[in-house]
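All protein chains but one are shown in place.
To keep things simple, chains are lettered A, B and C as they appear, and every chain counts its residues starting from 1.
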Amino acid sequence: MHKLLTAAEAVGRFVTSGATVGMGGQNINRCPMALVHEIIRQRVGGLTVVGCNLSLPLDMLVAARLVVRTEQGTGNLERYGTLFAWRRAVERGEVTVGDYSHLAMASRFAAAALGLPYLPTRSLLGTDLLADMVAAGVAVESVDPFGGRPLVLVRALAPDVALIHANRADTAGNVVIEGVTSHEVDMVRAARVTIVSAEQVLPAGSFSDRPEQVTIPEAYVTAVVEQPFGAFPTSVYRAYDFAEAEIKEYQGLGRAGDEALREWIADNLGASFEEYLATRDADGRLRGALADRMRSLV
Amino acid sequence: MHKLLTAAEAVGRFVTSGATVGMGGQNINRCPMALVHEIIRQRVGGLTVVGCNLSLPLDMLVAARLVVRTEQGTGNLERYGTLFAWRRAVERGEVTVGDYSHLAMASRFAAAALGLPYLPTRSLLGTDLLADMVAAGVAVESVDPFGGRPLVLVRALAPDVALIHANRADTAGNVVIEGVTSHEVDMVRAARVTIVSAEQVLPAGSFSDRPEQVTIPEAYVTAVVEQPFGAFPTSVYRAYDFAEAEIKEYQGLGRAGDEALREWIADNLGASFEEYLATRDADGRLRGALADRMRSLV
Amino acid sequence: MTVLPRELLVAEGARQIRDGDLVIVGTGLPLLAATLAQRTHAPGAKLVIESGVVFPKVVPTPVSVVDPRLMHGAARHGSLFEALGGLVQRGLVRTGFLGGAEIDQYANINSTTVAGKRLPGSGGANDIASHCSQVVVLTDHERRRFPARCGYVTSPGFLGGPGERAKAGLGPLRVKVVTDLCVMEAEDCALTVTALMPGATRQAVLDNTGFAPAFADALETVLPPDPEELRLLREEIDPACVYFPERIAR
Partner (left out) sequence: MTVLPRELLVAEGARQIRDGDLVIVGTGLPLLAATLAQRTHAPGAKLVIESGVVFPKVVPTPVSVVDPRLMHGAARHGSLFEALGGLVQRGLVRTGFLGGAEIDQYANINSTTVAGKRLPGSGGANDIASHCSQVVVLTDHERRRFPARCGYVTSPGFLGGPGERAKAGLGPLRVKVVTDLCVMEAEDCALTVTALMPGATRQAVLDNTGFAPAFADALETVLPPDPEELRLLREEIDPACVYFPERIAR
């Protein structure tokens, strides 16, 4: 089955208002920026965004006023600071938050990926984090019936739609990711629908001579979008480094306020991700430099 | 850390009498024959052998009177029939058996691999298989506290020592497997000790330019043994096909009786796996043909 | 062109697969049936193999779930946990093919032990019968294979009878048993004969079944494979007669 769509088509068909969106990427790596831009262009709102570390794409969606809730392990950009729009929206009570440990979130996705209602974990015990999860009905304190020790059961989480950006995909939906995969594989296997954008889309069956190297098989993938530099300004392992100046500029605006971020969005996103890339890097030199730098690092 | 040992050294150091042995491979693929032969040579007995599908290596160990118990999803060789020595030993009551579904066994290994006392499954419900597991104390009937539906908790299983055969390893213990991995990755991550035999052992770090392609990282591997054709007469994907005539000959002897199998073991195993290979395939033509046939299949 | 009884079995097995189905299958006649379906009416059907092979392009003729012929051209080579947990238990695989030493009137299957004789065990069968919504069994029709109640229930059909599957926590299931005598079907009830193989009689079915199956009012006759199906089966899917030694004998 041929699954190749444009970002506009894929988001238009599969990301609906009020959806729970499983966000791929982590921090400054492989965030599905092209797909997130398209959600902003199409103004799909009322979203619950879930992931492990949520970073730039979440903050942009929050600044665009499209998010009502997040569930995650962390919301930040590590060295580049907090997510300013998210933090403000949370502190103003406009966005509600479910807090988890990373392992708890990974376990929730894994449970749904395996068709299970929960997975146990020995994390969380004794903490306020657990108390909040229990109060929210997403965790239960339990006892291991075999050894008698305390244990926490964390509820499965199946996103309505998962968004990831990958190195390569074929038109049947087989996906190859290089570098770490964070929480993405189980999140995709858990999700009802998955949209994958990729640096390069190849004919169906292009990976079938090395099926071990397929990170996610087509069984879990609904739509494939080809978008070179589709994670910009975040990195794609072996393809390009992250664009530090771009991230710092965004964070500078974030610090200034939501209005500054919305202006940046209005001024930069344009009609397509290609247009956005052309706005930020007209002559392609930045992209070339990021690709060169990645080559020097791997 | 340099982990390269001979099969004799690795088995001598790490496979102890009475151990629970996690058996790699499945059916006619990638069974750790060189390591199992060495266990027979060294007469390490009282073993509990666990895996998903147990096949040739189990039957040989049973014929050699080294096994007291097995836990598995299936014991057979599919088209090549039952495991005759195992079946007879079970029917005579000399080997006790714990029966599981494949998913239940995989879940037990996964639980131990994650440091958990159990994993839930929605398999097994309503069956005699479950009743037997509950009676044996390795499963508990439970109810999902979130949705209220019945659920089975299967107890974690951590082998004392896992044995697998791989395409390649480096001397640090990083392992690359081609083709399917059956239950092996979680079994190895669960085990206290793992011995890996490989078609080829390379210097430490040989895979570090493509870490995504490392099936099992060195963190889980205790010893590495180099043994070309170390899975013979079973197959290694992209290296060689299985040797049907060898398997049929073994099964013919198995049908005849344990004594016939023990004679075959005494006559064929020799002092080393190389000697065994030379006995079965003096001029290497069989091995060449199996490698050729695999090349025609991938 | 005479059609062998087991060729009929395979052809009728193939018909249980819809285009676009995900199908979990082992080797033997079920794999031949699934491959035949892919080559005829169900080109979009995809195979999952318990060992971790996702969506292979089978080349003739695999004899094991880890046969390189069954790993060929796959979408992914993964693990048993991925196949049986991430696809089957996850609910993405509609149809499963099963075998077994015994299948009883409520479509429960025994592959563990019969009369003190040790059998191979469940393997993925229990998982498939627990999570797929359609189970197909291809088997010779022998009285000892069809007891009223299995001596040991390895894989669940409808357990003790209507409603028991749901009570145990299992999802709905449709079972189709195809034998060399007939087709039996059940959905939360006892197996009912819905079709006869060409030339088979009700009496032959009754004589060779350990319980007394009901017969559908409109009892159909199974259609033989058409010439192209037979050609595919004989020339392309199992050209070496690995699973059809009787074809060599002729």
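One rule holds for everything that comes next: a contact is a pair of C-beta atoms (placed from the backbone, for glycine too) under 8 Å apart; a residue touches a chain by one contact, two chains touch by 3 or more.
All of these numbers come straight from a predicted model, not from anything done at the bench.
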(message) In the complete complex, the chain left out here touches which of the visible ones?
(response) A, B
(request) Using the definition of touch stated at the top, determine which of B:3, B:41, B:87 or B:189 touches the missing chain. (result) B:189
(request) Looking beyond the chains shown, say which of B:139, B:157 or B:172 touches the absent one. (result) B:172
(request) Can you work out which residue in A:7, A:21, A:67 or A:103 touches the chain that's missing from view? (result) A:103
(message) In the whole complex, not just what's shown, which of A:12, A:45, A:145 or A:179 touches the removed chain?
(response) A:179
(request) For the chain that got dropped from the picture, name the residues of subunit A it touches. (result) 26-30, 52-53, 72-80, 82, 86-87, 90-91, 97, 99-104, 106-107, 110, 121-129, 149-151, 178-186, 235, 237, 241-242, 294, 297-298
(message) By the contact criterion defined above, which parts of subunit B meet the unshown chain? Give residue numbers in ascending order.
(response) 1, 113-116, 172, 174, 189, 205, 207-208, 211-212, 214, 216-219
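Criterion: only the chains that are shown with their structure count from here on.
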(request) Taking CA centroids for every chain, report which one is farthest away from subunit B. (result) A
(message) Closest chain to the protein's overall Cα mean, using per-chain Cα means, please.
(response) B
(request) Take the average of all CA coordinates in subunit A, do the same for subunit B, and state the distance between these two points in whole angstrom. (result) 38
(message) Roughly how far is subunit B from subunit C, centre to centre by C-alpha average, rounded to an integer in Å?
(response) 28
(message) Which positions in subunit B are in touch with at least two other chains?
(response) 121-122, 149, 151, 178-179, 298
(message) Quick check on subunit C: which residues sit in contact with 2+ other chains?
(response) 53, 71, 77-78, 81, 85, 89, 131
